[in-house]
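Presenting chain A:
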Amino acid sequence: MKGSIKIDSSQCKGCAFCVEACPNGVIEIGAKRNAMGYFYAVVKKDGAKDGKGCTGCTLCAVMCPEVAIEVYREER
Partner candidate 1 sequence: MRGSHIVAEAALRAGCRYYFGYPITPQNELPEYMSRRLPEVGGVFVQAESEIASINMVIGASMAGARVMTSSSSPGISLKQEGISYLGGLELPAVIVNMMRGGPGLGNIAPSQSDYFQATRGGGHGDYRTIVLAPASGQELCDLTYKAFDLADHYRTPVLILADGMMGQMMEPVRFPVLRDVGKLPRKPWAITGAKGRKSHFIRSLILDPGQMEEHNWKLMRKYEQIADAEVRFESFKTDDADLVIVAFGTAARIAKAAVKRARNEGLKVGLFRPITLWPFPKKPLQEVAKRVKHFFVFELNAGQMVEDVQLALSGQSDVFFYGRPGGVVPNPAEISRIVSRQFFQKEIG
Partner candidate 2 sequence: MKKVFGRPKTLKPVPYHYCPGCGHSLLHRIVAEVIEEMGVEEIAIGVPPAGCAVLAYNYFDVDMGEAAHGRGAALATGVKRVLPDHLVFTYQGDGDIAAIGTAETVHAANRGERITCIFVNNAVYGMTGGQMAPTTILGQTTTTSPGGRVGNRDGFPLNLSEMLAVTRGSAYIERTSVTSPAGIRATKKAVRKAFEIQLKGLGFTLVEVLSPCPTNLKMSPIEACRWVDTEMVNYFPLGVIKDVTAPEEGKNAH
């Protein structure tokens, strides 16, 4: 299954729960700070390199305290 996520970087506080939760290693904490001053989570540029990429499993969003992640999945 193919999916994608949208991270609202302005809401992210960089807790890294999503990074840990993603079974496919799609997310990382980036090098830039947002307006609140937190290093925020971003989708890895080469996210699909070692794994199968985002499957739309929602685990990152389930673990996101800030409700900053929306998940989309390809309809079959």
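Behind the choice of candidates: all candidates are chains of the complex that A comes from, given by their letters.
Miscellaneous remarks
Methods note: a residue touches a chain if its C-beta (ideal position, glycine included) is under 8 Å from a C-beta of that chain, and two chains touch if they have at least 3 such contacts; residues count from 1.
Being a predicted model, the structure only gives us computed values, none of them experimental.
Candidate 2 is the one that touches chain A in this complex, out of the options 1 or 2. Touching candidate 2 in their complex are the following residues of chain A: 3-4, 11, 13-17, 20-21, 38, 56, 58-59, 61-63, 65-67, 69-75.
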